[in-house]
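Here is the structure we will look at.
As you look at this complex, bear in mind that one protein chain is not there, while each of the others sits in place.
Letters A and B name the chains as they come in the text, with residue numbers starting at 1 for each one.
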Amino acid sequence: MRAFLAIVRVTLRQVLGGKRWILLGLLSFVPAVVMWFSSANATADEAFVLYHEAPLGLLLLIVLPVVALVIGAGAIGDERRDATLSFLLLRPIRRATIVGAKFVAAWLATTLIVAAAGGLASAVVSLRTDSWQTLGPTVVALALSSAAYTAVFLVLGHLTSRAVLVGLVYVFIWESGFTYAAPGLANVSLSRIGLTAYAALVPDSTRLLADPLGSLTPGVGGALTKALVIAAACVLFGGFLLKRGDAAAE
Amino acid sequence: MAEGVVFDLGWRPHEGPRLGRAGARIAVYKDGLRRVLGLRRRARRKVFPFVMLSAALVPGLFVVGIGVVLRDFGEIANFFGHAEYFNFTRVLALIFIALAAGELLVPDRVNGTLSVYASRPLTTTDYVAMRAASLATVVAAFLWIPHLALFLGRAWVGGFGSYVAANVEILWETLIASLVYFAAFAPLAFLIAAFSKRAAVAAGLFIGVITIGGQTVAGLVRSGFDVLGLFDLSHNAGYVKDWVLGASSQRWSPELAGYEPWMSLLVIIGVAALCFLGVHARHRSER
Partner (left out) sequence: MTTSPAVVANPTVEAREVSKWFGQKVAVSDVTCSFGPGLTGLLGPNGAGKTTLLRMICGLLSTSDGSVSIHGTDPRRDHRVYRTVALVPEEDAVYGFLSARRFVTYAADLSGVSRAGVDEAIALVELISAADRPIAEFSKGMRQRAKVAAALVTDPDVLVLDEPLNGTDPVQRAHLIEIFKRLARSGKTVIVSSHVLAEVERMADRVIAIVDGRLAAAGDIHAIRQAMADIPYRLRIDIEQPRRVAARLIDSDNVSSVTVTGQTLRVETSDLPALGTELPRLAKDLGVRLTVFEPEDESLESVFRYLVRRRK
């Protein structure tokens, strides 16, 4: 446990170090700004609809994946490129534990940034609608999708130095393109995990999110299970890669 | 009597031609091309650029194929003309520029090799300009070659000579439009790369700025904040592209906000100039 927490602590410093977190944070708060200005003269109902048209989609489809990609891909990828991976591997710690700690740190860092942003955007619509029904569900949705994205990008960052490229193609062509063009593909979309949880927690939003949800059934349990299964599978696979692979200095 | 000679194999000064500043510039330009295209590097460094180019070519070749089978481009031209093709390839170009800008600028700064350039007859302006030129060449080719393929496919179906004679302006219009996209995206990618220690992080941040910024502006313009219409860099490029091609492929944020295309072009040029100054200042301080 001590080693696990030590890895989490140092990884948090690593991924949030320098000016990176400031820029990511600034980008993440844009949806809240959009919400504020676009709902300035809107009624409560209009503000509610606006929130589901722009800021929520922006958060789940663009902000979260980009933040998760930068942070997740760097959690192990940067250690490999800086040749510090051997420092971790030469310890009496299971490989899956190392990957698990890296995942927890990357997930915490990503969720911290996007959930704060989502919380703020949601607070804006709450002020406009006098109802705080979206705040908790927004944070839950972002946390769940963040777990899935971070886990996948963590393993991707270890597998290839081109993780950002592959991640960007996945986000902008697969998630934002194919899975919308073919609703049947919604099942394999990581951003939909959070969306199904959100729709279950905010029943009023289901009609507004019918298109992105496609054939998916809203449900928190299902979303949580999916996120946990993806995270667990990625952590175990990452541990397998660390155990079997060669830690050659790059 | 047998003859013999002893050769002095010690150090010799360079006795070949000295190409001076022009030669140094060309060397930086060629090096930039090689980095972006993965030439003279391992095979896997070539995969990304050539896969992206292939992905950009596929829709055009598909449309040409349909046109060849049907012996008519009529309806397809309305559905998938040159203007619409740019709307597809710009996403790929965005990703390409995001990664290439980092590859061109980050390694020299992080590895400390900028001082090697500084010891040559090369100014900071030369270095930055030649890096930009190499990226411009590849991006323009990346965006333009699919249009060339589409143009030639149509020419083949529609009677080569007559089609080319009637539509030759499409070639230089699409080339200009390709350069407009480069000018709209690459300077900002360079600016972010100039301040990043990792190319991958720079790419992610650049994509984030373009996409989040674009969506934000679009949303605000729809809400009535017309004054922000010119801040969507992606839509500025598309608006100018439609203007150059004489088309109207979609409603762009500056257009919705009531701005003329030349204003978008001015913004593109202005942002490019500011980014160039920022990159220049950064590299000057790092040499």
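General observations
The definition used in the following text is that contacts are C-beta pairs under 8 Å (C-beta built on N, C-alpha and C of every residue); 3 or more make two chains touch, one makes a residue touch a chain.
Owing to the predicted nature of the structure, the values given are computational and were not obtained by experimental measurement.
Every shown chain that the unseen chain touches in the whole complex is listed here: A.
Here one chain is not drawn; of A:Ala75, A:Leu88 or A:Val171, the residue touching it is A:Leu88.
By the touch rule set out above, chain A reaches the unshown chain at residues 2-3, 5-7, 10, 13-14, 17, 82-84, 86-95, 243-244, 246-249.
We adopt the following convention: only the chains that are shown with their structure count from here on.
Those residues of chain B lying in contact with chain A across their complex are 48, 91, 94-95, 98-99, 195, 197-198, 200-201, 203-205, 207-209, 211-213, 215-216, 219-220, 222-225.
On the side of chain A, the complex with chain B involves touching residues 18-20, 23-24, 27, 30-31, 33-34, 37-41, 50, 53-54, 58, 62-63, 66-67, 69-70, 73-74, 77-78, 161-165, 167-169, 172-173.
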